[in-house]
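A single protein chain has been omitted; all remaining protein chains appear in their positions.
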Amino acid sequence: MDLPSHIINEIVARALAEDVGTGDVTSMAAVPADVRADAAFVLREPAVICGLPVVHAVFTALDPALELHVLLPEGAHAEAGTTIATVSGPARGLLSGERVALNLLQRMCGIATLTARYVEAVSGTKARILDTRKTTPGLRALEKYAVRVGGGTNHRFALYDGVMLKDNHLAILAAQGFSLADVVRRVRASVGPMVRVEVEVENVGQAAVAAAAGADMILLDNMSPDELRAAVAAIAGRAIAEASGGITLASIRAVAESGVDFISVGALTHSARALDIGLDM
Amino acid sequence: MDLPSHIINEIVARALAEDVGTGDVTSMAAVPADVRADAAFVLREPAVICGLPVVHAVFTALDPALELHVLLPEGAHAEAGTTIATVSGPARGLLSGERVALNLLQRMCGIATLTARYVEAVSGTKARILDTRKTTPGLRALEKYAVRVGGGTNHRFALYDGVMLKDNHLAILAAQGFSLADVVRRVRASVGPMVRVEVEVENVGQAAVAAAAGADMILLDNMSPDELRAAVAAIAGRAIAEASGGITLASIRAVAESGVDFISVGALTHSARALDIGLDM
Amino acid sequence: MDLPSHIINEIVARALAEDVGTGDVTSMAAVPADVRADAAFVLREPAVICGLPVVHAVFTALDPALELHVLLPEGAHAEAGTTIATVSGPARGLLSGERVALNLLQRMCGIATLTARYVEAVSGTKARILDTRKTTPGLRALEKYAVRVGGGTNHRFALYDGVMLKDNHLAILAAQGFSLADVVRRVRASVGPMVRVEVEVENVGQAAVAAAAGADMILLDNMSPDELRAAVAAIAGRAIAEASGGITLASIRAVAESGVDFISVGALTHSARALDIGLDM
Amino acid sequence: MDLPSHIINEIVARALAEDVGTGDVTSMAAVPADVRADAAFVLREPAVICGLPVVHAVFTALDPALELHVLLPEGAHAEAGTTIATVSGPARGLLSGERVALNLLQRMCGIATLTARYVEAVSGTKARILDTRKTTPGLRALEKYAVRVGGGTNHRFALYDGVMLKDNHLAILAAQGFSLADVVRRVRASVGPMVRVEVEVENVGQAAVAAAAGADMILLDNMSPDELRAAVAAIAGRAIAEASGGITLASIRAVAESGVDFISVGALTHSARALDIGLDM
Amino acid sequence: MDLPSHIINEIVARALAEDVGTGDVTSMAAVPADVRADAAFVLREPAVICGLPVVHAVFTALDPALELHVLLPEGAHAEAGTTIATVSGPARGLLSGERVALNLLQRMCGIATLTARYVEAVSGTKARILDTRKTTPGLRALEKYAVRVGGGTNHRFALYDGVMLKDNHLAILAAQGFSLADVVRRVRASVGPMVRVEVEVENVGQAAVAAAAGADMILLDNMSPDELRAAVAAIAGRAIAEASGGITLASIRAVAESGVDFISVGALTHSARALDIGLDM
Partner (left out) sequence: MDLPSHIINEIVARALAEDVGTGDVTSMAAVPADVRADAAFVLREPAVICGLPVVHAVFTALDPALELHVLLPEGAHAEAGTTIATVSGPARGLLSGERVALNLLQRMCGIATLTARYVEAVSGTKARILDTRKTTPGLRALEKYAVRVGGGTNHRFALYDGVMLKDNHLAILAAQGFSLADVVRRVRASVGPMVRVEVEVENVGQAAVAAAAGADMILLDNMSPDELRAAVAAIAGRAIAEASGGITLASIRAVAESGVDFISVGALTHSARALDIGLDM
């Protein structure tokens, strides 16, 4: 599986501690311990499937006797009405885990499905879809996995694994008398060789300066397709070109056709809707 | 403050471990240690303010020398363009915390603001707005707090602090030969006196049965305003009446006018948009 | 089982870390690794059995090859001399776990057994026995489970799952000019519908006020049976009546016959004796 | 202070997480945030004071603005009616911490007070009072500290810091053909020089054998004063002599006069009563 | 400071829990609580200073009243006999922290000092010194920080922040029929744009293939200076060239003069000696 099990287990343990806590009083009071049940996860709308390994971990943590039967692989596209997995076993554990399993599954499917729509929108261009750090605190590994499952590509994971000089960094440094080129050169020289350096720029001129100064990647912020085209030309292959800033499904095709290498979309994670998925007995 | 500090601290520590990890390579490489900066949290759209105590904890955890000046109290309504807080101090810590602070603040303002719209929509009726357990795993305490800040009321927090007999429980128990009235009576007798028992029903007849059997609260699922009115009459004050199921801002007024006591809206937490808030230097 | 496994596992892990730590030097030095042993948990006095699932977790955590054979179900009443479970397997693990297993088992049996005596003392009346929050820090879930196993009923679990306005709250609020009726009404209106509100009162008049103000439950503190009878009459079914305060096995029957719904007994958890149970090889 | 702060803080954090959890709904709903209060910890019965540093940690964790004024040092003997500490500050935090503070303080005072009674009972003899490992899982460090505060001496802390060959070890090893002398010699030779080796014996002959084989300390189990006197004579200063087994306040003086060096009393921790202490506003 | 405080605090807390545990019995028994002391950290051999922020955290965690006065900045070169910091305050905490502080300081100074020797050995060439993942489990962040303090550069931090195709990956993939060029191309295309891809090669031909296939960085394993020179020529600036494998202080100058960009040295962390530093009262 593409997610380390220790990450899944930690997130699931925390979610169950939060929801089950000292015990599911409803199931304990209402359902005799020996009652068994079967249930099916059924899509109420079309989806790219994502999160079933996490659902598996939820039920296993509650009761090892619960069995999840996965019917579709991660990344599959399926229509409304499709049963994507079934779960069978002791009814108490099944009922205790329903909400946590759905909360995680609906969110992950939501992200994968939205990502796939963006990927589809740029198909045929060379542009690839990137995520951002606008993720849910505590769930980033799950959400970036969902982006991959939906066909997207991960930008840096966090502050520790890549340099991104953003507008606020440059504003502060400009106030200290550092030029853009200086900053890029100094940072490129000081970080390790496995760390990529990206710079956010606001116009074509800055893009040319950043490329010349040795940036590995340049974020072209809030530019029109024409500006993007000019920036790509100015970068001239010396750095990877990324478009970013308020790009929607309606506008992304034109952005992609400008020739940029990547387009980052914060909405993939910060605005994905929880998909409607039911657990039917 | 309305949130225990141990909960805020735990969520903030986890979010910073996730994002800062072994170190913010950008700030360390680009920004000299003695540079200071000032920044302002500015609304890009109208909002109900929620989450500034959490933002405070983010910056304090990164560098106790960072000072957050809160300009508006939790729950205040403010227009686009309003500066709601400023932060001053060592630039490195300020830049390292920007994204985590915004991720949490935008989400919490989003929930409070959406809640306030639902509360407004039912104003003048006796109906109050409830949240659900459709929250983000690991962030439920923050999200339920945001509902309160927005003027809503919390339903049970989790599986451990209230009984809710839902459709799936009743289906499993019906298959074992238990009638609705039996289940309610048995559960009401077995749980402690401080635990409320709610039952989900699908029609007026079931509502009457549940009330007679001693349910403290009855969830009227997916009923039309007319059905709700009939159900409220059938319950006749013996239990609290809650409407639920696919209720939107467009439909909620009619629901509220049916006479129910509460209306629960999953969308408050599972579909709230992250509000657009900037951190301007 | 009635206790979530994540709670049992966390308590057992902590207890073993505390007692075994970096290793049981006695077993490692004295007992060859391949020696096996069999042992029996034997009651040295009559008991209500409680805690064997926890004992099972202790031995499994130390060595999965250890097998616990449970001979009596939780809640069974047994005489002195009864073997309630046997354990077999590698002697080192068995010896390492002996003390932790007994410390937990003796405490849990002690609570269940004491609870059963209180339950027996009120049999034939409508009064049920409640526990309190006077539990051992870190072990509340185990101790409240033991109360249930002994036939008692759980009061609220903690500060988060129920409102209890006690003498100290009311004293502070009175000093601020709030009347009892005001406090009850305001609190009842502000908390969610799944939260019960209980008020502690000291005389019949206050009981009547609290009931009229909408309290769900009223704690009648330190009243004589006659006062209790009067208070029950004054409440007149509008709220649940709980007697509390210094009630002993000697006095409880008279309290129960006063017509209260519940009697809470702090002694169930704060004064239960560890029962005498041996582990015989 | 005699307890490492990391241990106090961990126990207090766990206790507050257990009791406050997602928030004290009573204080939040009933008490305005700006109300302040003063309260006094008052003994309802005579006590040896123990646990005020832990009480301090409870209130500080809830609200750093709460101030605890300690009026008597740890270990002081005080009469019923004595105010031992006062606490002042925001009423919400004070009320939220009351129960946890009392649960810990009453338990710790209970152990210290009971220990002091045993110490008093043997005064004038050379015997010192020891505790055992019959402590509350998770609270051993607090409880062994309370024994010291009461004038007792700690036996080994846990399985990792001392060898104790008990009846069950010896029974298992006897079944493997190892004699008592063999076991003692082999263990004494294999463990490090900073580890003491104690052996449990049941009669005078075994005591002599254990002393001759090099045991550092000998536990004389369930012997009469006359047998103890004979055992002490047989040990002849080659090892430390400890009496143990069913010793009560009534019987301990005679035990102490037998000439043993130490007397261990499991009841100090497993049967100490929570003392009656109130928090008066 | 260049290390996030949450990392320092976590490592220090773990080290103190390991060493102090339930209490420093020596200091508690021997040193009255009010005794104060002053002590100086004195080099017994020349060193590059590294680790004083960690030492500060050790003493602060034990007793906030302990004050550390740092006399030399991180990275300073100092001779034997130099006092690099002093610590003053309550003697108990000072004595309890001595060993943990020295264990961490000696290790960090050892790494920084060894790194500085390698850096010095290549001065005047363009080669920079890299570390590896051959670090102490649990202390990697401290050790990679020490490398930076000594003038070295960090390679990737861990498995998550950079691709390194090593001999074992390539052997397994070759057995599956994948050519070196195929693997590089496929991996380069599938990972995100902020992730660098490095390949380990064993000869000049492979280096040329890897560069042509799009590797960002090439590890030239165990090559002679002449081979390295040829490999650098073959790479022709298309990728970063790193020499690795059994390089010592004696051999590194010749390696550096071959024209490689980086030289990685596992010995920096896996074989650095703890420097001799004393804490003199």
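A, B, C, D and E are the chain letters, set down in written order, and residue numbers restart from 1 in every chain.
Methods note: contacts are C-beta pairs under 8 Å (C-beta built on N, C-alpha and C of every residue); 3 or more make two chains touch, one makes a residue touch a chain.
Because the structure is predicted, anything quoted here is derived from the model rather than measured.
K.L.:
Could you tell me which shown chains are touched by the chain that is not displayed?
P.N.:
A, C, D, E
K.L.:
Which of these, E:P4, E:G21 or E:G89, touches the one chain of the complex that we don't see?
P.N.:
Final answer for the missing-chain contact: E:G21.
K.L.:
Identify the residue among D:L139, D:V184 or D:M217 that touches the chain left out of the display.
P.N.:
Reading the full complex, the residue touching the unseen chain is D:M217.
K.L.:
For chain C, enumerate the residues touching the unshown chain of the complex.
P.N.:
That gives, for chain C, the contact residues 13, 16-17, 20-24, 28, 33, 61-62.
K.L.:
Footprint of the hidden chain on chain D, which residues?
P.N.:
Touching the chain left out of view, chain D contributes residues 130, 153-157, 160-162, 192-196, 198, 217, 240, 242, 261-262.
K.L.:
Which parts of chain E are in contact with the chain that was left out?
P.N.:
Residues in contact with the chain left out: 11, 14-15, 18-27, 29-32, 35, 37, 39, 91, 95-96, 98-100, 103-104, 106-107, 133-140, 158-165, 168-169, 171-173, 176, 183, 186-187, 190-191, 195, 270-271, 273-274, 279, 281.
Following the convention adopted for this analysis, only the chains that are shown with their structure count from here on.
K.L.:
So which chains count as neighbours of both chain A and chain C?
P.N.:
Shared contacts of chain A and chain C: B.
K.L.:
With chain centres set to the mean of the C-alpha atoms, which chain is at the far end from chain D?
P.N.:
In terms of C-alpha centroids, the chain at the greatest distance from chain D is A.
K.L.:
To bring chain B onto chain E by a C-alpha fit, how many degrees must it turn, rounded to the nearest 5?
P.N.:
Between chain B and chain E, the superposition angle is 120 degrees.
K.L.:
How far is the middle of chain A from the middle of chain B, if each middle is the mean of its Cα atoms, in Å?
P.N.:
23
K.L.:
Between chain D and chain E, what is the separation of their C-alpha centroids in Å?
P.N.:
It comes to 45 Å between the two C-alpha centres.
K.L.:
Can you list the residues of chain C that touch 2 or more other chains?
P.N.:
Residues 21, 140, 157, 160-162, 195 of chain C each touch two or more of the other chains.
K.L.:
Which chains are in touch, pair by pair?
P.N.:
A-B, A-C, A-E, B-C, B-D, B-E, C-D, D-E
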